[in-house]
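A single protein chain has been omitted from the complex, and every remaining protein chain is retained in its original position.
== chain A ==
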């Protein structure tokens, strides 16, 4: 069952990877991942928790014998989520941003699913054994601590900041870095603003719910006048209930399409940023080595030159992989965003149409009931 040949391709179809279920076991969230085997019609289902995803990501980072590994834009893994309790909302928001807002973890599961699909469709990464084993082994990878990855999140140390703004030797990359910095910031802001919108929509739904309930409390059957008034209150209650459901639907649409898309874009831009940073660090390393080599005394010079050549080779490999990755990224992100935007528009349009229909029915009913 394990495809463990040296150049193993994935044994399941990348596009069939789905996260179909989510269960909560105490503090731990378990995801059910299904996929379709490539050479048979058999399906596979495995259960993984976030730690397992982290293991996968680490494994990807720490692959050996992959030339220019550092030039790869690694699909970003959504951060770990704690099972939601109402008082943890703000904490969850800080951690997960968008993904914390959906009901039943819809958005979060979709984001994880997307991650797996992106890894599985990456020309280089799909060959990683860890991925195959992640997807088809009934046993989880366990708490294996692989070799510590070559990088983690960009820290905000002053040192790092200085490196980040190091001037590039290549115009293409300099431009890309500038654009990336810009868009990373803007997409992050846009995502946050959309979160605000969705949260307000949810608050509105809640407020409508309260209003609707209060109207129910006005019902009493004491006499004819009270009955007439109660009928009116109940009608209004129904209408407000419809308004509430509309808000919930609109918020959910925003979440699962545009929200998800913006969140993904934002995290992907970050991933590109990290890749570019790695390359920049390598560049700095190269330039430092060059300077040392120049200053080196004769006896050390040859060793240094050898070393310099190695670093240069690495740097060039990284740069060429990076270039490919960047182009691939540019075309795919436009496509991804396009799909999300279309999905968003279509869903909101459907919701608006359904809602208009419902309101019109209510209006007809009221006009008939209250007509002169």
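Criterion: a residue touches a chain if its C-beta (ideal position, glycine included) is under 8 Å from a C-beta of that chain, and two chains touch if they have at least 3 such contacts; residues count from 1.
Here is the rule we use: contacts and distances are computed from a predicted model.
Enquirer: With one chain of the assembly withheld, which option in "Carboxypeptidase A1", "Sorting nexin-2", "Small ribosomal subunit protein uS2m" or "Nucleoporin NDC1" matches that chain's UniProt protein name?
Expert: For the chain missing from the view, the UniProt record says "Sorting nexin-2".
Enquirer: Please pick, from A:183, A:286, A:304 or A:317, the residue that touches the omitted chain in the full complex.
Expert: The missing chain is touched by A:183.
Enquirer: Out of A:30, A:232, A:304 or A:317, which is the one that touches the chain we can't see?
Expert: Checking each option in A:30, A:232, A:304 or A:317, the one touching the absent chain turns out to be A:232.
Enquirer: Of A:16, A:62, A:137 or A:348, which residue touches the hidden chain?
Expert: A:348
Enquirer: For chain A, which residues touch the unseen chain?
Expert: The missing chain touches chain A at positions 179, 182-183, 186-187, 189-190, 193-194, 196-197, 200-201, 203-204, 207-208, 210-211, 214-215, 217-218, 220, 222, 225-226, 228-229, 232-233, 235-236, 239, 243, 330, 334, 337-338, 341-342, 344-346, 348-349, 352-353, 355-356, 359-360, 362-363, 366-367, 370, 372.
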